[in-house]
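Only one protein chain is missing; all other protein chains are in place.
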Amino acid sequence: MGRVISMAIVLLVFWLTLSGHYTTFLITSGVISAVAIALLAYRMDVADREGHPIHLGLSALTYWPWLVWQIILSALNVTRIIINPSLPISPTLTRVKMSQKTDVARVTYANSITLTPGTISVDIEGDEILVHAITRDNASDLEAGGMDRRCTQFEGSV
Amino acid sequence: MEFLINLVLLLFLSAVTIAIIGVRNLFAVVVLGGAYSFLMATLLIAMDAVDVGMTEAAVGAGVSTVLLLSALHLTKTDEAPGRHSNVLPMALSVLTGLALVYGTWDLPRYGDADTPMNTYVGAEYLERSIDETTVPNVVTSVLASYRGYDTLGETAVIFTAGIGVLMLLKGRRRRKDEDGEDEGRS
Amino acid sequence: MDVALYFLSWALLAGGGFFCVVGAVGLLRMPDAFTRLHAASIIDTLGVGMIIAGLMVQSGLTLTTARLGIILVLVFFTSPVASHAIARSMRHRNVKPVLSEDRTGEGS
Partner (left out) sequence: MTMFTVAALALLVSLGLVLVRVLKGPSIFDRVIAGNSVGTLSVLLLAVIGYVFGRPEFIDLAITYALLNVIGTIAVLKFFRYGDLGVGEDEAGS
């Protein structure tokens, strides 16, 4: 039930952000819509640990800044490749182990790989992710497992 | 700047339209249609028709992509070459287009404040709707309050149509899957 | 407006525009669909991030900034899903990527 309440609050904040007009009638409609949608989500079983993962809130605050930094670094790297007239790419397909247990952390890891320019998670087979990397170096960096450790840490701090 | 944005977006739109005519793979047409809708909606919003732009994005890029794909599911993905000559339809389209362009000559200039639609009831709605309905958006207040019953009827019709389309698509798909079991992939 | 903030938003907007153009050029230059995905993800990350951040600096602590923040979060959560879905359906349709090296041991 806690998840339903927090989901209703998130939805209400979304409504208030988009609305910008704060009269009694409009705020009441917002509250009713938010509660109704949260209850519907509860009945549809999407307001669970996976669909609305509030328990990851705090560890996200340390993981995301690191991820943003990684994104900037690798985006600059891919930019250099694109600007270079000889286009020095060496596309590589590789498999990367993932050590996460829960689905949310696995999705976070796979999404982080995709979000970082230069690597894309293509498929998940068991506890391995099939990754397409734009250069050999990108693939090797990922195989070294720095991001995997970060994600496991992110999961472990729940 | 406004003129430049409108001009460039219109050029992009013509390019996409010509490509849609030329491409024979219907999947590519659906993807191109999505790109067309996004460009069209951006153009509409650049011309201050915010609500029309919103509708275009929702219907063009969202709903019609899904519906067209569901329809593609039931048919072939490559357009068959036409059996008849294209000359007559072409001439008819060009004529209709020219007639429409001729019709625009009588329209007032874009954004003109002295036209009947801006001086007659339009101004009244703009002045009085917030006091009378307390709805901050004038388009919403006209649709949902002044013309409330009309909109209710429209919504009922669209809802029924939507359910009908869904039932048709769903029924057809299941039957096709059962056939597929017997005949293998057709 | 504060001069430092002005230059910050100038830099962010110009940089975001630059990365969008770079991503678009990459989309044209890359040899196959898999590598084009990498170019497109520059637009989705740095292009979107910098331009939205520049606009946020421009509007200060207002409701508009909150709305821009929603766009940023939405794009950051949905764009990897879209990229992954494209890559995955390419694999299921047996589209072979152009590879220099294959470390999967499939010999595909």
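Chains here go by letter, A, B and C, matching the order in which they are written, and residues are numbered from 1 within each.
Convention: contacts are C-beta pairs under 8 Å (C-beta built on N, C-alpha and C of every residue); 3 or more make two chains touch, one makes a residue touch a chain.
Computed from a prediction, not measured in an experiment: that's the story for all the values here.
Out of B:Ala58, B:Leu98, B:Val121 or B:Ile163, which is the one that touches the chain we can't see?
For the chain that is not drawn, the touching residue is B:Ala58.
Which chain B residues would touch the chain omitted from the figure, given the whole complex?
1-2, 4-5, 8-9, 12, 15-16, 19, 25, 27-28, 30-32, 34-35, 38-39, 41-42, 45-46, 50, 53-54, 57-58, 61-62, 65-66, 69-70, 72-73, 76-78, 180, 185
Which parts of chain C are in contact with the chain that was left out?
Contact residues on chain C toward the absent chain are 9-10, 13-14, 16-18, 20-21, 23-25, 27-28, 32-33, 36-37, 40, 43-44, 47-48, 51-52, 54-55, 58-59, 64, 67-68, 70-71, 74-75, 78-79, 81-82, 85-86, 88-90, 92-93, 95-96.
Throughout what follows, only the chains that are shown with their structure count from here on.
Hey, how far is the Cα centre of chain A from the one of chain B, in Å?
33
With chain centres taken as the means of their Cα atoms, state the distance from chain B to chain C in Å.
Each chain's C-alpha centroid was found; their separation is 28 Å.
Please work out the Cα centroid separation of chain A and chain C, and write it as a whole number of Å.
Each chain reduced to its C-alpha mean, chain A and chain C end up 14 Å apart.
Note the residues in chain A that touch 2 or more other chains, in rising order.
Answer for chain A, listing residues that touch two or more other chains: there are none.
Using the touch definition from the top, which residues of chain B touch two or more other chains?
Touching at least two other chains: none.
Under the touch definition given earlier, write down the residues of chain C that touch chain A in their complex.
Touching chain A from chain C are residues 19, 22-23, 25-26, 29-32, 34-35, 37-39, 41-42, 44-46, 49, 63, 66-67, 70, 76-77, 79-81, 83-84, 87-88, 90-91, 97-104, 108.
Going by the contact rule at the top, pick out the chain B residues touching chain A in the complex.
134, 136
Mind pulling up the chain A residues that touch chain B in the complex?
Within the complex, chain A contacts chain B at residues 21, 23, 25.
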